[in-house]
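With one protein chain withheld, the remaining protein chains of the complex are depicted in position.
Labels run A and B following the written order; every chain starts at residue 1.
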Amino acid sequence: MATNQQQVLISPAELAYLHASLSLSPEPIRPDGRSSTQFRPLVAETDILPGTNGSARICFADGSEAIVGVKVEVEKTKPKAGAMINPEEGKEEKGDTGVEGGGGFDDDKKNYSNDWVELAVDIPGHRDDDPGTAFLGNMILEALLEDGELVKRLRINSRFHWKMYLDVLLISQPLSYPLPLLSLTTHLALLSTRLPCLISEGDEDPMFDDDWAASTNLYPPRGEKSKLSTSRPPITLLVMSVGHSILFDPTYEELAVADAVLAVSVSEEPTKPVPQDTIATPKQAKDRALRLLSIRSIDPPSRITPPGVPNGLNPATNGEVAGLQPKHAEARTAEVPATEGVWKAPRGGVSRSVLSAMVFKALEKGGVADEVLDGLQGVEMASEILE
Amino acid sequence: MPIIIIQPQAVAPPMIKDSDASSDSSSDNGGGADIDIDMTGMESHPQSGSGGAGIVTPGQIITTDSQWMRGHGTQLVNSSTIKATVAGTVSRTNKLLSVSAMRARYIPEVGDLVVGRIIEVQAKRWRVDVNAPQNAALPLSSINLPGGILRKRTETDELAIRNFFSEGDLLVAEVQGLLGDGGAMLHTRSLKFGKLRNGLFLAVKGQGGGHGGGVVKSRRQTWTIDSPEGGGKAIDVILGVNGYVWIQMHVHGEGVTAETKVGLNRLDEAAASAGNVYSSQNDRIDRETTREIARLRGVVTVLAEYGLRIDEEMVMRGYREAVELAKEMDAVEDIYLGGEKGDTLARILSGR
């Protein structure tokens, strides 16, 4: 699997230090002092571009910055035969039927198509057909399409749908693996997306209200009456493990000593539509059920880091000064027994228990995904207040 | 709370702020989507009357008097007119006028202590990233060779060049000289210099060069904190003038802050300890020391993010304040200095 394949330029001594510091128990010490589940502070804003249907910008304190813009267009829905049906989606929708509430959907169910959403990722210094970029784009898109909620919202009537274009721009140089940044920004942009209000009825050619103030949210804010379920767009979190430590939102240098890195995509289990007469309270919003959409393992750059040379084998440190040339080469490449304080790239996989702990920590109630969704919700609400 | 989301602070204020008293009434009629600005009749440099202590910008005439000589950040037009080429403040050294940019990359100067990272290994030298416009060069002839400080360089050393430094290694060195094209030559011909280990690296980007916040050149670029909070081992801080910072556990008799004065009569001892100059093996570091190293790194990060001066005084004050803050909150273990704590710390340090 592709990640940034460029050589990691971190010295073996630094790597050994990082590894030791991050695998301290009970709680690891991260170089920037964060706790293991803490994210880097970020600046987020939505609705930054009036020319789009929805947009968002997120900046991390370290300077990485991403902007996502959403555009929609009306498109004629292809007849059933041509429609691509995702078998999994079909299955899931059966489970959701009860939740759907507003009838009429069931008849055209087969018409939903994942082609309705198009996503392009732009990373400076990388071509758009670069495997790394394409992989990033696919991972974000995969999560968005996985639960079928987004596509459902794009339906206008049986003959027309919205075609959604998501443009994900990384503005800064990729300082760390940008997946979580891009995913969170996409999430916010989708939350801020508004669609023109439909004034035609049934299967007529769609007509829309010219008044932008009358437009509706693609994801209606909580508490608003809507026939759509209250699901939120998914988010993808990056989780890494070092020894027995599990860390969220790893930085570039932390990734360089990772045993395993997972991209965990999480969405909210759609809850029942809010009854007409009650208004959702913040407490209700807290009671979300999270659903795991996908897990992908990402090849950590730690695998290609250069190993350190123990003092005992290094002729420059009065080790085997007699050192013959072939022997040096061997010392650098061959398996040397693990010495304390000497970096050795991790080999092999990680145990199942660690992997499941990583996923569990992301998903548990009050866990990281829960808190991140709450935080992003706050951004959405703040922007509404500003309006 | 694992995530801190900060509200953007007026990232795109829709109106031009009118701080200049001399500017016209362009923003008074605000409110529409397009605010028209009629600039006719407005003088082109509102600042020019307010004295030379402010900011000069590219193209601005600093002086037309021919008694001055032009330095960095200036250009000479019409034989006597000196114009600024960067935005910054004017500094005067006798008759030399120069403009130090508000922010610029590090430009190497002879005698600077720098922290660098090996980018490339060539036949007889290393190319070192020192955050400058060009990579610096470290010739094999400018390092101390193990096994006797005055040993002659041999072919074996050339072949085994990667045993000393290889790609990615961090080192502390001094700028020995400058080449005609502005490139720097480094040397590590002292036991103070060499490969770095037992610590953490931090790059203070975008503001090297000693002006506009960032690491400033001062009396001491390296010092030892003998008794950090929590009873850990002593910690060395190395502030490379180039904006690269290294914080490490202090090892007695080694590294940049080593107490030993190397004299001719102690060559043997020096040679023995020189062994560790090229080591990439860390010593055992206890939890307390690791924690305090990370806390120091956090302090430097806060100084960098809030555009404050980074030198021994500020780092030490910041460190003491950070420890105090942690104690006040009854969480000495909590070393995180992001978000609100960073704000508080920066406010205390900047005296506002």
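Keep this in mind: contacts are C-beta pairs under 8 Å (C-beta built on N, C-alpha and C of every residue); 3 or more make two chains touch, one makes a residue touch a chain.
Note that in this section contacts and distances are computed from a predicted model.
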(request) Just go with whichever of "Elongator complex protein 5", "Ribosomal RNA-processing protein 41", "Anaphase-promoting complex subunit 11" or "WD REPEAT-CONTAINING PROTEIN 20-LIKE" UniProt uses as the name of the absent chain. (result) "Ribosomal RNA-processing protein 41"
(request) Tell me which residue among B:135, B:166, B:221 or B:248 touches the hidden chain in the full complex. (result) B:135
(message) Which candidate, A:30, A:71, A:152 or A:187, sits in contact with the chain we can't see?
(response) A:71
(request) Quick one: say which of A:9, A:171 or A:363 touches the chain that got left out. (result) A:171
(message) Which parts of chain B face the unshown chain closely enough to count as touching?
(response) 11-17, 19-20, 23, 32-40, 42-48, 51-65, 68, 73, 75, 83, 85-92, 97, 99-105, 119, 127, 129, 133-135, 181-183, 205-206, 211-213, 305, 307-309, 350
(message) For chain A, which positions touch the chain that isn't shown here?
(response) 47-53, 55, 59, 61-65, 67, 69-74, 120, 122, 124, 127-128, 165, 167, 169, 171-173, 175, 194, 196, 206-208, 210, 212, 215, 386
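By our rule, only the chains that are shown with their structure count from here on.
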(request) Provide the C-alpha centroid distance between chain A and chain B, rounded to the nearest whole angstrom. (result) 34
(message) Using the touch definition from the top, list the residues of chain B that touch chain A in their complex.
(response) 1-9, 11-12, 117, 119, 146-147, 159-160, 162-164, 166-170, 195-201, 205, 272, 275-285, 287, 290-291, 294-295, 297-298, 301, 305, 333-339
(request) Using the touch definition up top, name the residues of chain A that touch chain B in the complex. (result) 7-14, 16-18, 20-21, 24, 27, 29-35, 37-45, 48, 57, 61, 63, 248, 253, 306, 308-311, 314-318, 321, 323, 325, 328, 332, 339-343, 368, 371-372, 375-376, 378-379, 382
